[in-house]
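If you scroll down you'll find the structure; I have some questions about it.
Only one protein chain is missing from this complex, and each of the others stays in its spot.
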């Protein structure tokens, strides 16, 4: 009878709050702070077929109310993720959403096929929007036809529902969203980071070794809100929203915009307990706002203002 | 022999700092705080053929390190801008850059033809990137071919150099920049605001009556820096940079990125004296950083790291 | 003249639920005289929160170069303001806008002052100046509840004062309009500040009478440059003529602008 229980393709979530990919590693570090069973789900770090070191350092730079990162998809590779990280995560009941990345179509397909077999992986997140790798990555996310084809191919091999992660660095995100929906995506996750750069006052050179990086944190929240608002009205698959979420209020705002669950990225670095804190605060906040269940908030920015009643769990 | 003198098409600027369009009205209000002759130039509020009331209120909403606006190009119309505002501004020597807006091609052409005849208008800023009007505006700024054609047509009627203001809400801003360069633009101004939205926690509805608005302020600075960096290497016309500038340090950062002058928008609302304060601080900052002239900073993020020597004024 | 100055906190006190009374000292007080004007407050030096907050001047003390604001600490900006302690600096831009025309009432007249919630503060300086001029004031103040009420006693010292609370925990149960309809108050001029529904009701009930209403709008610049705070004029309700709340207002003659 929880106010927070949410049902999404492949995911039965006791609450709609989860750490965003790349901001939580594979959970080990944050498990020092709290029981990972408290999370609705965990989006693990991007996995590629082979291990990747990623970009040279510096890889992060602070910006006003935000940060840039250019990690470059560092990860131990599919084999270790399956053999070490996912097995370690099996001690928790929390469903895992595996973030799938690569440079070529074959990369994506290989990772998707294998990782979707892991017993605790309940969904894939197809990362076609990483701004920090030279080949592949973001290109798949900016051309609707490419995004659609990749989605179809990954769907064909995946054992679990596929969510596609959209890039905000496009003229028309609705078009990309519709394309991946047509390609068979079960859901969307949005947004990935905005392309940005910061220069060093003394040298004039970019602070990030990779020059450009992805902008995340509170500064991008209005951009994410707008995109979730626009896309959620044009597709019928659910959206996991992200981009600058720091508080229970932000979670509600993303639901209003049209999200059905919310991921928290950068805020984990600021407050390692941010996810459980949000989860703890949500029921009281919902009650204050007059909601009986979080799903009643969904799409309120564009739905007629009736009191929505949701199939309460 | 000023360290700050900068020469751009149509604009001989005693310093490269100017208020951005829409953030300074037609100068009257800020003239209560300082002598407008201190400014390098003034970018006046968008002008359309007919007077416009703009959007309903609320028209602004605060966001983390930024703000959304949806003014909707409110302005007194071409006739009053010419007859009242520009004539009032004639008491100053500061060159005026007139921001030209409209809903149709004809609108742009009409305003450009007439306003470019005003004696103190030294350049036009073609606003093909306003996110807050339903028709025209941003559409011209997102389709390279449309941007190019409009630029050509405006160039054909303008008495003064034409700068085109680019929208950041595109997949590939370099493409748009190259198109308007090919269309004959004398310079670029960038960036206009990012599309964003904020929802009210209590009602679930957008705070802005227009629903979406344009995001400006420090939060967008890394996005602007990245775009100026990318575009400045691909075009040979100068860029007036803007987006989150608050300080002399920010001005230098935009020069490093590839700008040849800088406009200050939102920061005027926070500190009415921000422009003269930046101008006062720049010479000492340049000296601390080892530069003899501000133009030596230009493009340092991508140029080879030699000590650049510029034709010092 | 509008000034921008780092004023110094003289005192800060919580006077009701979420309501704070903040007294500042600064040279710009010498520019303050008309009641109903406001200042634009930057609560921290950094970029977050970014914008200034418009707050009315509630009390002017020219001899001490001090003025007082009364505000509700609700959002992030006003909550940070509430943390300021005596001796701290607060970045103030002001005084801004056009306030209540005291000259519209003459000695011997009766002025009705109607305020709702955080619309009440600017009426206090107005009440002081009116009574000093020999004008009788009747104040009608509306609050959520007794615990949110403030300055009833201060007003009562200046004139007849009625209070309405929505929950009835103090004074009349209901809105200020309930007080007004239950009593027949005769006044030569009405001054009001509060939520739009209250102002609309007053505009209707006092049609044709001398009335001045103070409006609130979300603001950018606060000085007339950004067009954030416009409203349509009554004579051209759908057209392009307009008034700016920050620089033409916040006080308008009833019927001048569309509420």
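Residue numbering begins at 1 within each chain, and the chains themselves are lettered A, B and C in the order written.
Heads up, the rule we're going with is that contacts are C-beta pairs under 8 Å (C-beta built on N, C-alpha and C of every residue); 3 or more make two chains touch, one makes a residue touch a chain.
Values in this document were obtained by computation on a predicted structure and should not be read as measured data.
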- Message: Can you say which of A:171, A:246, A:260 or A:301 touches the chain missing from this structure?
- Response: A:246
- Message: If I consider the whole complex, including the chain that's not displayed, which of A:218, A:241 or A:258 touches that chain?
- Response: A:218
- Given A:6, A:61 or A:298, the correct residue touching the omitted chain is A:61
- Message: Can you say which of A:29, A:84 or A:288 touches the chain missing from this structure?
- Response: A:29
- Mind pulling the chain C residues that touch the left-out chain? 44, 46-49, 76
- Residue positions on chain B contacting the omitted chain are 64-65, 218
- In the full complex, which bits of chain A touch the chain not displayed? Write them out. 22-25, 28-30, 32-33, 45, 50-54, 57-67, 69, 71, 74, 76-77, 207, 217-219, 246, 266, 268-273
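Following the convention adopted for this analysis, only the chains that are shown with their structure count from here on.
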- Note on the structure: Using only protein Cα atoms, the chain sitting most centrally is B
- Query: Counting in whole Å, what is the centre-to-centre distance of chain B and chain C, each centre being its mean C-alpha position?
  - Reply: 36
- How many Å are there between the centre of chain A and the centre of chain C, using C-alpha atoms for each centre? 46
- Message: Counting only residues that touch at least two other chains, what does the list for chain A look like?
- Response: 64-65, 218
- Message: Quick check on chain C: which residues sit in contact with 2+ other chains?
- Response: 47-48
